[in-house]
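After this line comes chain A, so read on.
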Amino acid sequence: MSNGGAMPPSLEAVDIECERGERILFSGLSLSLRPGNLMLIEGPNGSGKTSLLRILCGLAQPSSGVVRWRGTDITQTRDQFRAELIYLGHNHGVKGDLTPYENLSIARDLACARQDITLDEALDAVGLAGFEDVPARTLSAGQRRRVALARLLVTEVRLWVLDEPFTALDTRGVTLVERMLAGHLAQGGMAAVSTHHPVAVAEVDIVRLELS
Partner candidate 1 sequence: MNSADFFHMGGYGLYVWGSYGVALAVLALNVALAHQHQRRVLRTITRSARRDRSCA
Partner candidate 2 sequence: MSEAPGLFTALGVLIRRDLLLALRRRAQILNPLVFFVIVVTLFPLGLGPEPNLLQKLAPGVLWVAALLSAMLSLEAMFHSDFEDGSLEQLLLAPQPVFITVIAKVLTHWLLSGLPLLLLAPLLALWLHLSPDAIVVLLASLALGTPVLSLIGAIGVALTVGLRRGGVLLSLLVLPLYIPVLIMGAGAVDAAASGLAAGAHLSILGALLLLSLSLAPWAAGAALRISVE
């Protein structure tokens, strides 16, 4: 599925620099991501992993440098870029007053939905069977993280940007995420993941990025 170097890389960042207050977290950083790639971003706390991910998906503005999606600057093609992207940050974006089912159906209605899976199947696949109609605030942090992960199953999106997806997940949750990642990459998807745990994803070309 991945067509090598002929096409420009789907996601490309060219010497981006990030400033936090007075400190320069990183500068002159360039990276590129092609279909089928998994980029692992590692580094100690405060090294700017989250800032880098937020810059890549356009939530934050780099103090210099440019981020391109399919060859055009993301500040120009805002809507098209966001239609092909999902970002899971530290706080999971699940509304406590709504049930997982309602949360998921809203997320799917706003994005490009996949037709081949129903909401209940997705919730079941992430291990929330039986919790579909309970207000999300009564769920544990791990369960709320799973509701957020279920969004990855119900939407058809090429780029996943995951900020430490394994936090608050038990071992079965970690293997679940690894399986989802493998499936996504196999279908020509891309992912940028920041994490401290080693990610066991078989025969996938992993690009490692170390932030000092």
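Criterion applied: all candidates are chains of the complex that A comes from, given by their letters.
Structural remarks
Keep in mind that, in the parts below, a residue touches a chain if its C-beta (ideal position, glycine included) is under 8 Å from a C-beta of that chain, and two chains touch if they have at least 3 such contacts; residues count from 1.
This one's a predicted model, so the numbers in the text were calculated from it and none came from an experiment.
Within this complex, the numbered candidate that touches chain A among 1 or 2 is 2. For chain A in complex with candidate 2, the touching residues are 54, 57-61, 78-80, 82-83, 85-87, 89-98, 102, 106-107, 109-115, 156.
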